[in-house]
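Removed from the display is one protein chain of the complex; every other protein chain stays in position.
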Amino acid sequence: MKCAGARPLAALLLLAALSFLPWAGAGEAQARTLRVADQGDAMSMDPHSLNDGLQLSLTGNIYEGLTARGPTLELVPGLARSWRSTGPTTWRFELRDEVRFHDGAPFSADDVVFSLARAAAPGSDMRAYVGLVSRVRAVDTLTVEIETSQPAPILPEMLSMVYMMNRRWCETHGAEQPADKRKGMENAASYRANGTGPYRLGAREPGVRTEFERNPDYWGTIEGNVERVEFTPIGNDATRVAALISGEIDLMQPVPVRDIPRLEAAPRLRVRQGPELRTIFLGMDIESETLRFSNLDDRNPFRDRRVRLAMYQAIDIDAIIERIMRGAAKPAALLVGPGVRGYDETLDRRHPYDPEAARRLLAEAGYPEGFEVRMDCPNDRYVNDAETCQAIAAMFARIGVRVRLDAQTRSVYFPKILARDTSLFMLGWTPATYDAHNVLYNLMATPDGSGQGQFNLGGYSNPRLDELTRAIASETQDDRRQELIAQALRLHHEEIGHLPLHQQNLAWGMRGNVRMVLRADNFNDFKWISID
Amino acid sequence: MIPYLLRRFGQAALVIAAVGLVAFSMFRFVGDPVLAMVGQDATPAERAELRSALGLDDPFASQFGRFAANAMQGDFGMSLQHGRPVTGLILERLPATLELALVASLAALAAGIPVGVWAALRKGSRRAGAVLAGSLLGVSLPTFVIGIGLILVFSVSLGWLPSHGRGQTEAIGWWRTGLLGIDGWRHILLPAATLAVFQVALVIRLVRAEMLEALASEHVRFARARGLSERRVLFRHALPGTLIPVVTITGLQFGSLMAFAIITESVFQWPGLGLLFLQAIQSSDIPVMAAYLCLVGAMFVAINLLVDLACLAIDPRLRDPRPATAYA
Partner (left out) sequence: MPPVATLAGASTVLLLFIAGAVLAPWIAVHHPHELASLDLSQSLRPPVGFAGSDWRYPLGTDEQGRDILSGLLYGIRSSLIVALAAVGLALVGGTAAGLVAAGRGGFIDAVLMRLGDIQLAFPAILVAMLIDGVARAVLPGVAQDGRLATLVIIIAIALANWVAYARVVRTAACVELRKDYVAAARLAGARRARIMFAHILPNVIGATLVLASINFATAIMTEATLSFLGVGLPPNSPSLGTMVAIGYDFLFSGEWWLVVLPSLALVALCVSLNLLADRLRDGLDPRLR
């Protein structure tokens, strides 16, 4: 045997020659296969397991709810072709005929009964959306009657994100209960899917690739021409952008704000931007007697409104939007953004940025030297989340609140704050019903263990606001309802239950030949995508 | 010769055992495996039950034995971060790193050998001196700086080559390769170049030194005396002898190759083993770290052993062990 140097060289040449053969994989996508990338991945294919935008968006191509959303988020019939309120606390839904699940089983009222019960089960993250439902009854195979515990005028809106599963399939595959991700549980529904939607689930490799195939037996029309979708999560911003530029993918989001000009200038690429309904804000632990993750062991400064106002006024949101978000955001004074029903422009006025006043308030409240606190932040969930937190930490430091910033990846961050293991945290929220009640109920009402205040992680509590929230839930008259919402929002704004920051812009990057509908809730319906 | 072989195998086994012990200790003592599996909502009774079910109360030796047995079958448990079996993750990422390492090593040899020969032939000239100095520079630069520099020049400024990822890949069975298409090659060029730099410097100096020695040797002088052309002398007589130590040392650099691959994969987000290991460190994913350690350790020991045995077969003079030359 000769350890010669010539052999490796010959092998190299041969390999190089082979690579130029025409059958080698090309750089262009086949027509009708859409390669789409996102910053993260759905945790599971189980539509009830996590109330997360990306997961609901992806599974929303496979599964459907009784109601659905059109391109401008107007409520349209889904699996129910019509519905009406038959009493103060009853609704009747007429289901579509001849709808089949992907395995061929017919869709019927029994599946609705099963799915709504499943969505209300302990492991489900969608409980809040069926929280008002007290009883579901199949009147006949295509009619369902739903009773609510109190008048629920926006029940159809709430049901648009509660997807329908097939009872028999779930029972056969041991998936009657939703997979409780917080406990690390999984079942067949995490990896396989049987829905009624325009696309079927193909291969699913969590964190690597998920494939979707067009459903030829879909009951409705698929306006787009996409036959296959390959979804890949690409966490690293630069890699995702590079993949779009090099033609490896056709569509992706979010485009990092600093790369938007570059992509817009690129010849065969396009960036589409639009306002998102999501509001980004900071929450504070208002509930605890002593502030846990701080240098104080006998008091909680956040319980004092003056301290909360000081924190609010320390934030120069315009600088953050200009410098960190590069203009791609809109300052917010409410946790409800424009486009959400109940939004009132006259209420959307922030308390003024005033660091001097902030310092005075802190001194008044008994903290002339300020205090230290840990701030928790995700670093891969929202646009420039960690950078925004970093800038805010500097602003807080200037008024004496010395922040220790803990920026973590979402898989560690969200379980932590959902377990309320935090004193100061960042969160983003899009009301799934596009209605302010969702925000009041989930974020601002007192947590009661049944779903109310489930995401009110700081424990802000005001009985008057709770009362208003209950009233809003059953108020049928529009202007009266709007009045109640305005009252509640004003109350929260005065008390400074949270520190609102901004609504970020959506930014999708795509190849020039891709056409899609940009939904303000950032859901991506494959059925509306066309590749020229 | 047999005693030598036995010693070599013994050494190899010792290293693997030590690596396995370290990996197992990490597994067993770092963090609480039960907590990781069951979550905070479990009762103490549930936890105790799981502990004994997992055999965590058994004596150290038997636990290690189980670990070793599993490891040899390729079972390293589940990744804490990804929630999937570690072996699957590793198999998925292995092709990317092996292809990168292969292309980088070949490139280093292809570039380094001719330059080293030239430097030996032109010994003493200014340009040869400059090249040697340049190679010193190559070794002094941190790998990630080289990678970023290449990206700055070839991706950002010139726009010739892509900067991240593997590009289009084709699957042959479970092996995903990027080498079958132009896109894959365009993506591998910069990372391979980055990884090749530290090797090139080494190869140049080594080839030069060996070449100088060969050119001064008896049998080359004899060949010249016979009147053979200079080219013939060079290629048929001087060069072959130098290549053995060069390829040997390149093989022995495998450990460094894996280490620098971690950095290169991070800069280019090349989805290989190195990036997997890095992410495991960042998220304290002990099973992946332990598996990577065992894998790299085993590969390293195997390569060392193979190189030793191969050159033993070629050159009987090597049968008395020589101290490893302290290059890198």
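To keep things simple, chains are lettered A and B as they appear, and every chain counts its residues starting from 1.
Quick note on the criterion: a contact is a pair of C-beta atoms (placed from the backbone, for glycine too) under 8 Å apart; a residue touches a chain by one contact, two chains touch by 3 or more.
Please read these numbers as outputs of a predicted model, since none were measured by experiment.
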Residue of A:Glu64, A:Glu94, A:Asp259 or A:Asp385 touching the missing chain in the full complex: A:Asp259
Touch with the omitted chain, as defined above, among B:Val131, B:Ile263 or B:Cys311: B:Ile263
Residue of A:Val139, A:Ala203 or A:Ala319 touching the missing chain in the full complex: A:Ala319
Sole contact to the chain not displayed, among B:Ile148, B:Ile182, B:Leu212 or B:Leu228: B:Ile148
Residues in chain B touching the chain absent from view: 11, 14-15, 18-19, 26, 30-31, 133, 136-137, 139-145, 148-149, 151-152, 156, 163, 255-256, 258-260, 262-263, 266-267, 277-278, 280-282, 284, 286, 289, 293, 296-297, 300-301, 304, 328
For chain A, residues in touch with the removed chain: 237-238, 241, 256, 258-259, 261-262, 316, 319-320, 323-324, 387, 390-391, 393-398, 402-407
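To be clear about the criterion, only the chains that are shown with their structure count from here on.
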Chain A and chain B, separation of their C-alpha mean positions in angstrom: 42
Interface residues, chain B side, partner chain A - complex: 37-41, 81-84, 92, 106, 109-110, 113, 162-165, 167-170, 179-185, 187, 239-240, 243-244, 246-248, 269, 283, 310-311, 313-314
Complex interface listing, chain A residues touching chain B: 1-5, 8-9, 11-12, 15-16, 18-20, 24-27, 182-184, 186, 206-208, 236, 238-239, 242-243, 245-248, 409, 411-412, 419
